[in-house]
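What you see is part of a larger complex, with each chain still in position.
Per-chain numbering from 1; labels A and B assigned in written order.
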Amino acid sequence: MPSPLAELLRDLDLPASGAAMHAFAAELQPLPRSLTGDGVRATLARIGERLPLQVHEVPSGTPVLDWTIPREWNLRTAWIKGPDGALVVDAARSLLHVVGYSVPVRQRLPLAELQAHLHSLPEHPDWVPYRTSYWRESWGFCLAHRDRQRLAAGEYEVSVDATLEPGALTYGECFLPGEGEAEVLLSCHVCHPALANDNLSGIALATFLGERLAAAPRRLGVRLLFVPGTIGAIAWLARNEERLGRIAHGLVIANVGDPGGFHYKRSRRGDAIIDRAVPRALADLGEPLAVEPFVPFGYDERQYCSPGFDLPVGSLTRTPWGRYPQYHTSADDLTLVRPEALAGSLRAYLAVLALLEGNRRYRNLAPKGEPQLGRRGLYGSLGGATAGRERELALLWVLNQSDGDHDLLAIAERAGMPFAAIAEVAEALVGAGLLAAVD
Amino acid sequence: MPSPLAELLRDLDLPASGAAMHAFAAELQPLPRSLTGDGVRATLARIGERLPLQVHEVPSGTPVLDWTIPREWNLRTAWIKGPDGALVVDAARSLLHVVGYSVPVRQRLPLAELQAHLHSLPEHPDWVPYRTSYWRESWGFCLAHRDRQRLAAGEYEVSVDATLEPGALTYGECFLPGEGEAEVLLSCHVCHPALANDNLSGIALATFLGERLAAAPRRLGVRLLFVPGTIGAIAWLARNEERLGRIAHGLVIANVGDPGGFHYKRSRRGDAIIDRAVPRALADLGEPLAVEPFVPFGYDERQYCSPGFDLPVGSLTRTPWGRYPQYHTSADDLTLVRPEALAGSLRAYLAVLALLEGNRRYRNLAPKGEPQLGRRGLYGSLGGATAGRERELALLWVLNQSDGDHDLLAIAERAGMPFAAIAEVAEALVGAGLLAAVD
């Protein structure tokens, strides 16, 4: 009998899921997300329509680990007018045009002085870069290099009409309890305006994954975090420090919508169960996977895997951050993110969760010699033939390796068999009274 | 001074041994072996003419681990007569024609019904398959597919005249004591009728190996088991459970007569001394060897390596079970088994045993700096030259690595030198008072 998660995986409607996630990403795309502010709140509100989401507000000035919650930033308008008074840059067209957390400004200045506040990409002259200045008071604008080169000499007027005032950092948390205390942490970031693969793809996947999981009884709890990058994860860690022991496995979700192949970045530990589960689950799906060692930069695995926490959290992405040309530019848009890629990623995450859910350690209750499987109806009765006995081999593998040390994942790896095949016979052996779970 | 086992190896007459083992296999070939019964007894009687063999009878119904000793099966005749009354299948021609443990039957039935009781190999139409039904009451016949296709429609008469009654399981055991308590377990199966490579080759090798070892004083005891597969090993394990701690090393002997290259299947532990000894011994002989990981199927290593026992038992074969086309068919006959292959296998087993016998751990008694070998006559007196000093290098390796942890096998592996060369200088160093055995 497959587990509810294995059933979810089996029954997944890939085209419909992909289309729905893409549509949800499109719905969130225009919301003015930043590290803090109403854009994050609006995003969480849409997620909350689909999930039992708890929204947390952490007041500005609150100390969290080594950091302090910053002031809240909300932008009304931001623009540059040329010498002729025409708008040359306008954040109303795309929030990427203003450097995130720009302080309010209204002034006239010559082009030469303005240049120090402009950001563009000579190597991609049509794309607008994404830049922020969260931790140093500053203002700036981002624009296509081709547009920047067209700026005529003369005096420009710039305006950033924003508030940067005491408020709160906002993040969302959805906890789907399991039978036991152990949890899987799934974390995505919600702080990038406009960017589709880098932020919206992960939000959409986490939301739809949570929607499906909410209905399925599970042994493992699932905790979905929708947090602004870095400070959001740090705030959550600071507020949940005494409960971190429950995190048995974790994944940071990002860049799951581009058409690239899967990449798994190991946890800092490198040999956590999640580090073995992802490769096995994807191999069982027939999905190619590049496995990479932990490095202390990237997304919020940086925080979860800091040495004082060292949680078993990896990251499963398609093309990793910084390795696709559109990364952190206006070209990371909804055409880069494909419904079928989102659907395949959802399937991969579900497969990993189904594997974790089914992975246990057992003890063979008749460990001396092989138990007589035939009299229990678990073994073919005709001796001598060798064909068609895959299931019998799986039974023998589980019996031989179930000494209380090897989990089913380890047995599947050693036997070179799909995890589901191993889990299925383990259940049969439990039913026959030959196996007992040890954890 | 080489050990008695090294001398046996050196003095082995390969052509004579090969011819004698092949002749012995031929002598045993017609005996009606099965899981139980008089064919096994007759086989053990012939072995007992050559070895001090203890024959054990375990009564039907005796519980052994998770199993129960089955009833004893003895076949008188088994045949099928065609619609014209002529014999179309007759176990008198080959015991393979009757499914092992067929229950008595005498009936007439149309060809269509008979087909459900017939076994043949479409892919090898001239060969008779080998099939058994030990654990489910049933009857059946095996025949060449070409003959099966010639069967005309009509009514057939079948007869299995056999007894399946309370009796005993019979196995043989030959223990050749050593100086100490530690033993080498060598196990082969004696339950297959007719099959030559798969059963007779192992029986012949074990018998001749035991004959030679009986005369040679040894540090290690040698225990040879001649057991019906699975239930025989299980019965032996059940009856010797409290003595299993003495098994320091073990090998399951099978398929040692075909012309294929050697294969070694590791013990479940994977890093037992036997797992290192076999590759080294065969490398020192110049014999190519394929080393394979443990899998929980094959011969009786399945039982010895079950998790409740986990004995250091591997299996050294030529072509492994199931990988030669004649496996479990009438084509596994005395033409597949070659005298020179049997002789080479005997030599390989002797080499492994000689290595195990000579393998010890030592402690360097002058471990600080190198001892002065020159004044003990162990080192050339002329400094500066570099040629012709293999033996001196062996001396330095043994001295450097003999810290009580590394055995001679590990030193030979690290030095990349033959085990015999390392063992020889260790003995010289013991003689010079520079080395003492620690076990």
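Going forward, contacts are C-beta pairs under 8 Å (C-beta built on N, C-alpha and C of every residue); 3 or more make two chains touch, one makes a residue touch a chain.
Because the structure is predicted, anything quoted here is derived from the model rather than measured.
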item: Per this structure file, total copies of the shared sequence (2 shown); value: 3
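Heads up, the rule we're going with is that only the chains that are shown with their structure count from here on.
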item: Centroid distance [mean C-alpha coordinates] between chain B and chain A, Å; value: 54
item: Of chain A, residues touching chain B in the complex; value: 364, 366-372, 374-375, 381-386, 393, 396-397, 399-403, 415
item: Residues of chain B defined as touching chain A within the complex; value: 65-67, 99-100, 129-136, 138, 230, 233-234, 237-238, 241, 268, 295-297, 302-303, 305-310, 322, 327-328
